[in-house]
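Removed: one protein chain of the complex. Kept in place: all other protein chains.
To keep things simple, chains are lettered A, B and C as they appear, and every chain counts its residues starting from 1.
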Amino acid sequence: MKPVQLKAEVMRNEKLSSDITRLTMMARDIADIAKPGQFVMIRPTSCYDPLLRRPFSLHQVTGDGLIEILFKVVGRGTRILSAVEVGEFLDVVGPLGKGFLDSSRENICLLGGGMGIAPLLFLAKWLVSKKTGDLNFNIVVLLGAATDSEILPLLDDFEVMGLNVKIATDDGSLGYHGFVTDLLSKNLDPDNNWIIYSCGPYPMLKKVAGISRDNNWQCQVSLETIMACGIKACLGCALPKSESMKLTDTQPYAHVCKDGPVFDAAEVKWI
Amino acid sequence: MKPVQLKAEVMRNEKLSSDITRLTMMARDIADIAKPGQFVMIRPTSCYDPLLRRPFSLHQVTGDGLIEILFKVVGRGTRILSAVEVGEFLDVVGPLGKGFLDSSRENICLLGGGMGIAPLLFLAKWLVSKKTGDLNFNIVVLLGAATDSEILPLLDDFEVMGLNVKIATDDGSLGYHGFVTDLLSKNLDPDNNWIIYSCGPYPMLKKVAGISRDNNWQCQVSLETIMACGIKACLGCALPKSESMKLTDTQPYAHVCKDGPVFDAAEVKWI
Amino acid sequence: MDLKKAALNVNFGSLQLKNPVMTASGTFGYGEEFSSFVNLNRLGGIVVKGISLKPRVGNPPPRVAETASGMLNAIGLENVGVEKFISEKMEFLRNIGTNVFVNVLGDSVDDYGRLAERLNDTPGISAIEVNISCPNVKKGGVAFGTDPAMVEAVTREVKSKCSLPVFIKLSPNVTDITLTARAAEQGGADGVSLINTLLGMAIDVRSRRPILGNVVGGLSGPAIKPVALRMVWQVAKQVSIPVIGIGGITTTEDAIEFLLAGASAVQVGTANFVDPRATENIVEGLQKYLEDNNLSSIKEVIGKLIL
Partner (left out) sequence: MDLKKAALNVNFGSLQLKNPVMTASGTFGYGEEFSSFVNLNRLGGIVVKGISLKPRVGNPPPRVAETASGMLNAIGLENVGVEKFISEKMEFLRNIGTNVFVNVLGDSVDDYGRLAERLNDTPGISAIEVNISCPNVKKGGVAFGTDPAMVEAVTREVKSKCSLPVFIKLSPNVTDITLTARAAEQGGADGVSLINTLLGMAIDVRSRRPILGNVVGGLSGPAIKPVALRMVWQVAKQVSIPVIGIGGITTTEDAIEFLLAGASAVQVGTANFVDPRATENIVEGLQKYLEDNNLSSIKEVIGKLIL
């Protein structure tokens, strides 16, 4: 489905913590066709500085045309967006990129770190609705963050679906004290055929990719690069492909905005 | 008195009409030393576009540290400033420039057109407080604008001082239907020794200067140019001086930010 | 829209543009990428991403960096190569109902000649735009763009190998751009396009490394508009062939500035990323500008700067 450009009315601006914001916008033409793992690009201001659109994963999408993004203030663009008011309109392009792919494996693990949690809620809802009635499937959700305040406001959204959520925090303020990747060995029976859906910081994803490879699990990762266009027009978002991928393709780079942001972990040249 | 740079808290944001805003800010160090006709320069955003500060005349200054500006939305800078909220802080430099000068003449006329009305309120208050007790003085206030909505919200502020206010509007919606400069001949006895204090669009000021010269009235005008620095550091705000001025000075240009913005009308080379 | 009423059309010799609004090479993919945002048929023309004889893989990432009102790019001219371009991209481009300019780049004069020859045989191409100015490739490209003699030689070679209109895209990283513009004219160019990006750099103070994988890159966007406009004005006075203005054009007013300065058409680049509909908005804006100012044709704007 083709992306659209629209003016989305801001319906809700939630401050989940001092630096985490969740925006709900009315964007029917995007909501109607969006898939988990896809993203939108939002223009932070109509002035020319900051100039480029900012990419955000779709965090939730509802049947009545609403889309949500969840983001952390890390610079000027996100600072401006965190201050938008209900009733303002944002210039949004989307949905963009390839989302997460369904898998035949019945043991599903969603692993998110930091703001990487954002797309996993949309993904979880989609998986739950797809698998409903299928008694064999099993979803484990592993969420990691620096501290409890980055996770607590989101916990409910996962738990209302009846999902089994395990938490890790860097400071031990909630759940396991340590890396979220440590929860993989603690919670996943390695003998099962797992599919891991993961989003978060690059080092975390690299670790997840390694563990998955070692265990012969499937693994899909959502990656970030700096993006100018989001539609494979600028070729700015190049990501080195793994050697195995290069055999079938003379181009050593994938383009995250269109070929991704979700990749099979085996396709990525981890550096 | 030397200008200062400070963060001024916005105390009130009044929408006087669809495109006219009055901002009240706490800026004690500016309020304490400001004189009528002086101005401030305000940074519209902490981003780099729009980049330069915007100059605004001081519209009112109170003893308790408040300053006010009155402005029309004409571009991006004023649009951003018109949307600031109470409690936000603006980066303000001031007071800048030379203000209006006192005169020994007892017949005083304040003539303002459009946003040129802004500094005249501060001036009127200053004159009224200075002349209190002096029974011979006489102040006439002539205000012009495109339409009534640009004047009505300000009328009271002048009239509470007991001043005689005459109005002209381009569309005849209030007062005299025509140019505010026409009110000069209608209201000022040419045989009296008038001092005219005027601020407004260039063509209006040029006309006022001409009428004043013809009648041998004193005339002080507040002029605008594009300004980068506001403190005579960039030399960007050059204004051609009249021939008479050039005789005493080899420099053909005055600098509006420091030598003005208020000039004796005879000093200006009207073009 | 009725073309006669619109009066936005401009002609470059035999080449007719329904309006002077085009897209800049490398910022509009191969057209298809923007087809859900823009009615391509409404544009005066589109310029595709620069094409070389062989495919190019481009530079290592990061390839783009945001700057104040602009961006740096060091894509490194990644492209599919002329054969794949013809076999995979032309089919779509032939059917969009507007002019297709193919931007080409090479490492030698000979490369440019061979590209021109190959494209000349390909139906559906309106013109060739010769990129002699991309600052990202370390081989021949850089020298071409700054040396008038080389500019003339490349132009002559391309013209000799094809019958299509040829536009030479000039580098702004020169002391006097009118010299390279005149060299292009001398070599038989049908027009010049300017400007390409300004060579720039950005550093990450935390890692203490250049932000771009290629260290330096090309600066584009609103930040460079004043430089681009000055160069277009200088060149338009010096050459009698058409000038296509490029550099930071985002709004209708920007486009009018370039037209007044002497550009017969404009290309919109970085703005496509910021507002995918920018080009179509400018077409509509120009139409309105003509009507609001009672002008019957865009020709009454081109070069009509009052000094």
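In this text, a contact is a pair of C-beta atoms (placed from the backbone, for glycine too) under 8 Å apart; a residue touches a chain by one contact, two chains touch by 3 or more.
Source: prediction; values computed, not measured.
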item	value
Where the missing chain makes contact, among the chains that are shown	A, B, C
Among C:G29, C:G70 or C:P276, the residue in touch with the chain that has been omitted	C:G70
Hidden-chain contact residue, picked from the options C:P222, C:P242 or C:P276	C:P222
Among C:V64, C:L105, C:A127 or C:V174, residue touching the chain not depicted	C:V174
Hidden-chain contact residue, picked from the options B:E9, B:D49, B:E106 or B:D264	B:D49
Chain B residues touching the omitted chain (full complex)	2-5, 43, 48-53, 91, 93, 225-240, 250-253
Hidden partner chain, residues of chain C it touches	67-70, 72, 146, 173-175, 198-203, 205, 207-210, 215-216, 219, 221-227, 229-230, 233, 248, 253, 256-257, 260-261, 289, 304-307
Residue numbers in chain A that touch the chain omitted from display	48-49
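As a convention for this text, only the chains that are shown with their structure count from here on.
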item	value
Shared interface partners, meaning chains that touch chain A and chain C	B
Relative to chain B, chain with the most remote C-alpha centre	A
Per-residue multi-chain contacts in chain C, two or more chains	68-69, 222
Shared interface positions of chain B, touching two or more other chains	48-49
